[in-house]
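For this depiction, one protein chain was excluded, whereas all remaining protein chains were kept in their positions.
Here is subunit A:
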Amino acid sequence: MSDKVLTANRLSDGISVWLDASGQWVENLQDAFVARHAEAVAALEASGKAAVADNKVVDVNVIEIEEKDGVLRPLRLRERIRAEGPTIDYAPGYRGLLGPFEAA
């Protein structure tokens, strides 16, 4: 089984988020809780359902990732782009993986 994390978009602003070990939705994939066996995945799925019911997030999905040199990377390009941001320099203030957007 490949490792998995739980992702969603935050209800209030739509920003991509991942579930961390303390049950918080965080903006950085690197802080996500990684499920490495079936029970942990089941727990992720249960958390996802609860979060949707709780109206915190929308579009919840369990996605596959791999860990290389301590860095988490989704397997699918779509999820990599969700995690790492658009691959284009779309506006001044966009810093890609260096951190959140800061108005220039």
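Definition applied: contacts are C-beta pairs under 8 Å (C-beta built on N, C-alpha and C of every residue); 3 or more make two chains touch, one makes a residue touch a chain; residues count from 1.
We take it that contacts and distances are computed from a predicted model.
Chosen from "Phosphate transport system permease protein PstA", "Sulfate adenylyltransferase subunit 1", "Sulfite reductase" or "Energy-conserving hydrogenase (Ferredoxin), subunit B", the protein name that UniProt gives for the omitted chain reads "Sulfite reductase". Within the complete assembly, residues 9, 11-16, 52, 54-55, 58-59, 75-78, 81-82, 85-88, 90-94, 101, 103-104 of subunit A touch the chain that is not shown.
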